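Starting off with a structure, shown below.
Only one protein chain is missing from this complex, and each of the others stays in its spot.
Up next is subunit A:
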Amino acid sequence: MALEIIESCVNCWACEPLCPNQAIYEATPHFLIEADKCTECSGDFAEAQCASICPIEGAIINQLGEALNPPGSLTGIPPGRWAAAQAEIAAR
């Protein structure tokens, strides 16, 4: 049972001090979670602390590969709207 930080992490440091198990560490190109140490916060907090502060949708995933903060859940931008805006910018 462990969470994972993936490449969309922006290295903002927000999660690192919150981990009750010091499982999160600075690395290049982005922060990582030491799988052996991560308990998904069970026993310490109701919610995984890293995933509760991370501002980036999709940066933290579980063992099934599911994003704890799926697209649209943090910014409030509907994923369709986001895709349309990106496409429009790319077309310029």
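Structure notes:
Everything that follows uses one rule, which is that a contact is a pair of C-beta atoms (placed from the backbone, for glycine too) under 8 Å apart; a residue touches a chain by one contact, two chains touch by 3 or more; residues count from 1.
Just so it is clear, contacts and distances are computed from a predicted model.
The UniProt record for the undisplayed chain lists the protein name "FeMo cofactor biosynthesis protein NifB", from the options "succinate dehydrogenase", "FeMo cofactor biosynthesis protein NifB", "Octopine transport system permease protein OccQ" or "Hydrogenase small subunit". Take subunit A: the residues that touch the chain left off the picture are 8, 10-14, 17-18, 45-47, 49, 52-53, 55-56, 74-77, 81-82, 85, 88-89.
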